[in-house]
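With one protein chain withheld, the remaining protein chains of the complex are depicted in position.
The chains carry the letters A and B, assigned in the order they are written, with residues numbered from 1 in each.
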Amino acid sequence: MENNTVLKIIDLHKNFKNFKAVDGLNLEVKKGEIFGFLGPNGAGKSTTIRIILSLLKSDSGKIFFFGEELTPNSRALFSRVGALVEKPDFYLYLSAYKNLEYFSELYGRKFSKSKLLEILEIVGLKGREFDKVKAYSLGMKQRLGLAQALIHDPELIILDEPTNGLDPQGMREVRNLLIDLAENHGKTIFLSSHILKEVEGMATSMAIINKGKTIVQGNVSDLLHESQTKIFIETISSADKLNIQDTSFYKISKIQDNRIELYATKKDIPKIIDDLRSKEIDIYSINSVNSLEEYFIKLTGDGHVS
Amino acid sequence: MKYFILIPFLIIFNFIYALSNDGEKLANEILNEYKKIKSFEADIAVKIDINYLNAPEKKGKIYYQSPNNTKVDIEGFSMLPKQGTGNFIAEILSMKSTFIYVGETKLNNENLVHLKVIPNNSKEIVLVDMYIDNSKKIVKKADITTKENGTFYISLDYKNFSGFFLPSLVNIEFVVPNFKMPKAFVGPRDKNKVDEMQKDGETTKGKVILKYWNYLVNNKIDKSIFDKK
Partner (left out) sequence: MFLRLVKLELFKIFSKWRTYIGFIAIGILVPIIHFAMLAEGQTLIEVSTRVLRNTFDFEGELINGYMVTRIIMQFLFINIPLLITLVGGDMLAGEATSGTYRLVLVRPISRLQLISAKYIAGAIYVILMVIWLYILALGLGILIFGTGDMIVVRYAINIIPASDVLWRYEIAFLYAIMSMLVVYTISFFFSSFVENSIGPIITTMAILIVLNILNLIDIGSFAVIQEFFFTTHMNAWILLFEKEVNYDILLRSTYILLGHVVVLTGATFIYFNKKDISS
């Protein structure tokens, strides 16, 4: 295993009664990455995260943190990991400060009051530190959730839906915080989110899973560049009268009036233009929907994989 | 001729009259002896022996002031039999009663005189059978039958204290109702003990032993002692 591998999962399996939640999942996360962990509902994301964090027991497979295998005796590894799993729940009868103090002490040491207040300020809870969590909104609890994941300066931060419940301003703050942690402090972020735009804006690497298996993993821009993209072409004359067939480098999705929708990789756009010109089709404009969402839906929705 | 029928009745009547006269004479003799003790104080120990009662032996002081003031001073809680404490012989013999001289008898190899005492007006006592050592004028045994509390069988041992024969050991036997275990029995059962306690019958025998020593006889006793609760 390479020295800069922070998290590695090998052939992970988990069954619930007759349902295979995780079916031979593999992935690897390198130091300093913001790793997007994606999949449709029921793909096994939460189950995988819970197994990584030892909340669930796997049936088989191995998990490595920082090159060391995670076993029941290696709890010390968790002192280098911070996590927020699903919705953040706290002791409602305690204040945010007291909650944070409690959770931080579980790392075996007492954090100073100033340190606790500092982290609460970073996540945007200044002025509300001593209010009981009972009075907190979902967004505030989310911020507190981030605070408890970061208080001990972990090397790996595992986040499940970190911007859940936050307003756009809050989302941006969290996004910037995570990017800052990765780029300027060498932290590795492993995050799962259903807001693909968020992941697209932050992640440097990603894995997409479905039905408990990894479908694709790699650098985000490489994957999106290499992937089939929806390309919209506006023609000058009505295109539906034109006889355009699929080729080896593009596949027609829809032709209506002056619009042609087809699937192809971005790097083939010049070839597409040449091909259409050769067929005497005059192009008015050409746009690609080069989004993670499209890529995601393609991989997990209609199953079209390049 | 008809007057001859009266003769047996006359003989029996005379006989009873004679017995009663003898009885009263004896009773007065004994009472006079006991009346010589106008007051006393002594150390007392009370030990109760009933199979279902576990009470520790209690020690204290007993005070008597004639005619009928008796005070037992024991620290904490104590149980004293309703009959047989203090100068009870003098108290019984002082009551207005019919005394019947029954005759001589032998008890525990002792020659004793049996005297029946039938109180005329007592609310408590119905009959007392006394067995008297006539030579020393002391009552060795008294069976006191009460209206509501059964019979107390009392035997006394005496010692010479400063020239007076005073009881050193009083043994009081009686019959008490059997103990019924409380319905809401709490805790683990000891089957042996449970079986032991489920005795047949409604009553069981019991005994109290009173020991007396360190007598001070005819001394001055502060009246306030008898007022103490």
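Just so it is clear, a contact is a pair of C-beta atoms (placed from the backbone, for glycine too) under 8 Å apart; a residue touches a chain by one contact, two chains touch by 3 or more.
This is a predicted model, so every value here is computed, not measured.
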Task: Contact list for the unshown chain, restricted to visible chains - done: A, B
Task: Per the touch definition above, residue among B:Asn54, B:Asn120 or B:Ser135 touching the missing chain - done: B:Asn54
Task: Option touching the unshown chain, where A:Ile63, A:Val81 or A:Ile231 are the choices - done: A:Val81
Task: Residues of subunit B in contact with the chain not shown - done: 50-56, 72, 74-82, 148-150, 174, 176-182, 185-191, 193-194, 197, 206
Task: Residues of subunit A in contact with the chain not shown - done: 50, 53-57, 72, 75-79, 81, 83, 85-94, 102-103, 105-108, 145, 148
